[in-house]
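All protein chains of the complex are present and in place, except for one that has been dropped.
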Amino acid sequence: MSVDKDTVKKIARLARLDVPEERQEQIAGELNAILSWIEELGEVDTSAVEPLASVTGHSLPLRTDKITDGNKVDDILANAPEQASGFFVVPKVVE
Amino acid sequence: MENYLNLTATQARAALQKKEISATELTHAYIQAAEATKALNNYVCMTADKALEMAASSDKRIADGNAGPLEGLPIGVKDLFCTTGVETTACSAILKGFVPTYESTVTSQLWRDGAVMLGKLNCDEFAMGSANETSVFGPAVNPWSTDGGADLAAGGSSGGSASSVAAGSALMATGTDTGGSIRQPAAFCGVVGMKPTYGRCSRWGIVAFASSLDQAGPFTRDVADSALMFASMAGHDAKDSTSADAALPDLHAALQASVKGMKIGIPKEYVMEGMDEAITALWQQGQEWLVEAGAELVPISLPHTRYALPTYYIIAPAEASSNLARYDGVRYGARVEAGQSLDDMYEATRAAGFGDEVQRRIMIGTYALSAGYYDAYYLKAQQVRRLIKNDFDEAFEKVDAILTPATPSAAFPLGVKQDDPITMYLNDVFTVPANLAGIPGISVPAGYSDTGLPLGLQVLSGAFREDTLYKVAACLEKQAGFTGQPPRHALAAR
Partner (left out) sequence: MSNLVAGQTGEWEVVIGMEVHAQVTSEAKLFSGSSTTFGAGPNENVSLVDAAMPGMLPVINEACVRQAVKTGLGIKAEINLYSVFDRKNYFYADLPQGYQISQFKHPIVGEGVLTIELADGTTHDIGIERIHLEQDAGKSLHDQHPSKSYIDLNRSGVALMEIVSRPDLRSSEQAGAYIKKLRSILRYLGTCDGNMEEGSLRADVNVSVRRPGQALGTRTETKNLNSVRFIMQAIDYEVERQIEILENGGKIDQETRLFDTSTGTTRQMRSKEDAHDYRYFPDPDLLPLQLTQDFVEEIKAELPELPDEIKARMVSDYGLSSYDASVLTEERETAGFYEAASKGRDRKLVANWMSSELFGALNKAGKSLAESPVSPEGLGALVDLISDGTISGRIAKDVFAEMFETGRPASDIIEEKGLKQVSDSGAIEALIDQVLAENQDKVAEYRGGKDKLFGFFVGQTMKLSGGQANPGMVNQLLKDKLRG
């Protein structure tokens, strides 16, 4: 599995990172170096191994259905780069 | 001032209780120390006024006989912890100007117990790094140095935390450890750094790097202080679904107890080719100290050790790629307006706001999770992660604790490893397995390199057995008698 310039473009797009054309080649190289190092894992036989997502053995704790939060518009918008009449404001979204 | 800055937290607490010093005086001394060591670039934000206010309250509570367990003790906070009204950036340009309206659970517990906040400490951007060099504020500098040598890395990601505690500009400091970010800088700077069991300290209000690995922990001058601060940081938090509802063991008793009869595992896989000879020697020395104190050494095998780093470098970036998606210039942080569309804004904001290493990890993580590669990378890593955890589970059936070196080398000069990510990643080879397995680990300063730089030993124990960890750490500390003061300590800088 080797990462080329097009793959870098695709990943950058998925991650919403503007990667300039002239850096794509270099980044492909860096990613390949890391990925080929990671490919050592291929040596390990995991055919009968259940994947481990969390080391915590317990089940998901459940909270009771009560309104305990909200009504803090000032806090919510306190750090917004752009806001108007209680809304966050972003460049127009086209559907 | 001499007296103040040399005190451990335990000693300072006693002096405060006896009213030999006041919290205000102590806090003043630390604010001055931070000023005096500015060149170390440890603090990214000093909160001197707030600190003095908090110290005044502490003095009042001490006078009233209402002192908390950390009353009046000046503490630095890694800039990954959200602090109400104090800018919190994770040392990233993308969070420049972000002032939380909330306090992380861990820091609020410290303030609840009377600690005084000095300011926010430098770290790698979003905790991604092992030399504090990815910080948008530039690297924290190690107060240790070789004669006439270059500035040394304080380690990372919690470089500012380790450096400030070592340099005497913070009595104690908070850190977070995702792959070694507490233990490695602690070893580099000659202080005690402890990563608790996953789930011990609430992650609520800490900027997330890799959620299944992140754990907060203390930086202190000695092992007793570590236990003191850890006890305040730990505790079940209903706001964090992964927080463990388990009582803390008796740490005080652990610090007094002997290691006599304990079984200490020595993993054969931790003998690394090309490892610093001084480190091999120190590890050997550590084993002898424990035997002298009555412990029994047990050779053990952790066969999947060599796969820990590659596993980590899939899981951590994968989680990070998702955790960092929220930094999009919409609700907080720095927005870069570009082009016409929302996507243009996202791409410009994130490209400008994240540094190279963070972008690299986001890309790796995005790739590892993407269609067609998930099974080969992410799923595979999760499977190997289980094998690594199984290794430890089996080991702890035979031994009480495991002794290893903390790092494969002493602190290195800043700038040298920047070009090659993998060389940098190898710094965490001894620390990463504990994060993958969720077990606690502590780094104790125990000796010196050939060039006179501090070296650390690491102790690992089973999950939720921090008492065992402290028992062994206290023994090592006593035997090693490490008392070195770095050349660039605040007292020397004056």
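Each chain carries a letter (A and B) given by its place in the written order, and its residues are counted from 1.
The rule is simple: contacts are C-beta pairs under 8 Å (C-beta built on N, C-alpha and C of every residue); 3 or more make two chains touch, one makes a residue touch a chain.
Computed from a predicted model, the values in this text were never measured in an experiment.
Novice: Among the chains included here, which ones are touched by the excluded chain in the whole complex?
Specialist: Displayed chains contacted by the hidden chain, ordered by label: A, B.
Novice: Identify the residue among A:2, A:47 or A:85 that touches the chain left out of the display.
Specialist: Within the whole complex, the residue contacting the unshown chain is A:85.
Novice: Check the options B:133, B:240 or B:477 and report the residue that touches the missing chain.
Specialist: In the full complex, the listed residue that touches the missing chain is B:240.
Novice: If I consider the whole complex, including the chain that's not displayed, which of B:168, B:205 or B:235 touches that chain?
Specialist: Within the whole complex, the residue contacting the unshown chain is B:205.
Novice: Taking the full complex into account, find the residue in B:24, B:104 or B:383 that is in contact with the omitted chain.
Specialist: Once the missing chain is taken into account, the touching residue is B:104.
Novice: If the hidden chain were put back, which of B:58, B:366 or B:449 would touch it?
Specialist: B:366
Novice: In the complete complex, the non-displayed chain touches which residues of chain B?
Specialist: 81-82, 88, 90, 95, 98, 100-102, 104, 203-208, 210-212, 238-242, 318-319, 321-322, 324-326, 328, 330-332, 342-343, 346, 366, 369-371, 374, 378
Novice: Taking the full complex into account, what residues of chain A touch the chain not shown?
Specialist: Residue positions of chain A that touch the missing chain: 13-14, 16, 53-54, 56, 58-73, 75-77, 82, 84-95.
What we mean here is this: only the chains that are shown with their structure count from here on.
Novice: When the centre of a chain is set as the mean of its C-alpha atoms, what distance in Å lies between chain A and chain B?
Specialist: 24
Novice: Where on chain B is chain A touching in the complex?
Specialist: By the definition above, chain B touches chain A via 97-99, 101-102, 198-199, 212, 238, 241-242, 244, 304, 306-307, 310-311, 313-314, 321, 325, 328-335, 337-338, 340-348, 350-351, 354, 359-360, 362-364, 366-367, 370, 373, 376-377, 379-387, 389, 421-422, 436-438, 463.
Novice: Which of the residues in chain A end up touching chain B in this complex?
Specialist: 1, 3, 7-8, 11-12, 14-19, 27, 30-31, 33-35, 37-44, 46, 49-56, 58, 60-61, 63, 72, 75-76, 78-82, 88, 90-94
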